[in-house]
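Note that this complex is displayed minus one protein chain, with the remaining chains in position.
This part shows subunit A:
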Amino acid sequence: MIMHIFRVFPQMEQVIVAMQDPDLGIKMKNQRLLITVIPHAMTGNDIVEWLMKKYSIMEEEALHVGDLLVRHGYIYPLKEPRNLVLRPDESPYRFQTPYFWSSQQWPASELDYAIYLTKKNIRKQGQLIDYEKENYNLLHKRINHTWDFVVMQAKEQLRASKQRRKADRIVLECQEQAYWLINRPPVECLTPRLSQRDRGKQSNTKCEHSSRMSLMHSDWSLAVTFPSSFIKYSEQYFSHDPMMHGCPPSNPWITDDITHWALNTNTVSTPTKLRVERWSFRFMELLSDPLGRLKFMEYLEKEFSAENLCFWEACEDIRHGENSRIPQKVQEVYKQFLAPGASKWVNVDSKTMEKTLEGLRRPNRFVMDDAQMHIYFLMKKDSYPRYLKSDLYKNLLVKAIAPQETKRSVFPFMRRHRHSSPNPALVAQALEEDGKAKRLGSPRITSPATSP
C-alpha cells in the first residue's frame, strides 16, 4: 500500500518520452538563465500547453499533471531549483536525464550523497542549507573511515567539471541537485533506501502492463454494451438523486438549511412526495424506510394479514441479532407464528414448513431463512401491489408535501447558524432509560436506527 508510488514511474516515464518526441513533443529552445544560455530547455507554459493538447484536458488539470512530473524529478526548474513546482509562465525547465530518474535501480548510497555534499561544500564554502549541514556532519561521523576517499572523489569530480563548457556545467549541476532533492536519504537513518530494490522489479513488469493498457484503451473509457436494467434504474432514481436533480427545498450542505432533513425524519406525520413515490419503486424500498414499513403495517392490519410482516421482522431479528439469544428467539418465533394454533399463524407451504421444523432441532441463525423468504415473496407478489393501489397509499400521495426548491438567498455571504442535532447515541440512551422505567420484563427487540 505504501509502496504504491513506485508503480507509477513507468506511466510517468511514458508521458516524459512522449514530451521529448522529436516530431510531436515539446519544441525545445535555448533558454536564458541570467547571462548563460542553456540549450534544450522549455518554458513552463510550453509544458502546460503540450499536456492540454495531447490529453484534451483543461489548463487546471494540465498544470496538476505537469506539477506531479516536476515533483517526482522528471522535469526540473532552472531558475529556482529548490522549488519543485511547475509555473505556467516563461520560467525555464529541463528534462532530467534518464540516468537520474527515480525509477532506476541506482542505489542512492551514502557514499554518493557524501561526495555530492562535499563537492558543494568545497565549491560554495559554508553554503550548505541546514538539513544538508546536518547530513554532512552525520555522514562525516558515520563513514569517517572512508572520508579521505570521499574528499578525493569530490575534488576529482570538481576538477573534471571545470573543464566543461559553462552551459554544460550548469546543466549537470542542476540535474544532480534536482536528483538529490528528491532522492536524498532521510536524515534519521542514512541507509540506502530498501525500496530501491523493489522498484527495479516492479518497474519492469509494470512497463509491460502499461504498454498493454495504452494499446487497449482509447482516450475515453470503454463504455461497452450496457445492460438496460442499469439505465432504467438510474432514470427512475434521477429525480431522487440530490446530486443530479437538486434537493427540495435545498441541499443542507450548500445552504446550511436543514429543512430537507427535518421533512424526512422517521417520525414526521406527513411524508414528502418524493419519499412516498419511492416506496412504489420496489418492495425493499418500502420495507427499508421505517416510516414506509409503519404505513404498510397499518394497511396490513386492515387486511388482517399483519402477521406476515411481523414474522418477517422477527426473522430479521434472529438473523442479525446476538448469537447467544438465537435458540430463545427461534423458540418464540415458532410459538408465535408457526406452531399449530399460533396466535399469529403465517401460511407457509408444507415443504418449507417441513424443512423449518427439521432445522428447529438444531437452531441456528439461518434456520428461518426459507420460511422468511417464502413470506417475503408472498408479500411482494400479493400485499405490496395491492397496497400501492389502495386508498391508504393514494391518500398519502395526495397529502404528501412537495416543498419548492428555494432560490439562493439574496445575501449569500450571510451564513446561517448551523444547528446541531442530538447524537443518536444520546437518543438511544434516553430511550433505554425511558424503557427501563416502563418495562415489565418482556424481552426488548432492538429497533432500527432512528434519525433525529
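In this section, contacts are C-beta pairs under 8 Å (C-beta built on N, C-alpha and C of every residue); 3 or more make two chains touch, one makes a residue touch a chain; residues count from 1.
Definition applied: contacts and distances are computed from a predicted model.
Peer 1: Between "Dihydropyrimidinase like 3", "Probable cytosolic iron-sulfur protein assembly protein CIAO1", "Guanine nucleotide binding protein (G protein), beta 5a" or "DNA-directed RNA polymerase III subunit RPC3", which matches the UniProt record of the unshown chain?
Peer 2: Protein name of the absent chain (UniProt record): "Guanine nucleotide binding protein (G protein), beta 5a".
Peer 1: Just to verify: which one of A:234, A:267, A:347 or A:395 makes contact with the chain not shown?
Peer 2: A:234
Peer 1: Out of A:251, A:305, A:336 or A:390, which residue would touch the omitted chain in the full complex?
Peer 2: Spelled out, the listed residue whose C-beta touches the missing chain is A:251.
Peer 1: Looking at the full complex, which residue from A:15, A:70 or A:309 touches the chain that isn't shown here?
Peer 2: A:15
Peer 1: Since one chain isn't shown, list which residues of subunit A touch it in the complete complex.
Peer 2: Touching the chain left out of view, subunit A contributes residues 1, 4-5, 7-8, 11-12, 15, 51, 55, 57, 60-62, 64-65, 68, 209, 212-214, 217, 219-231, 233-234, 236-238, 240-244, 247, 251-254, 258, 260-261, 264, 283-284, 316, 319-324, 365-366, 369, 373, 376, 418-421, 423-429, 446, 448-449, 451-452.
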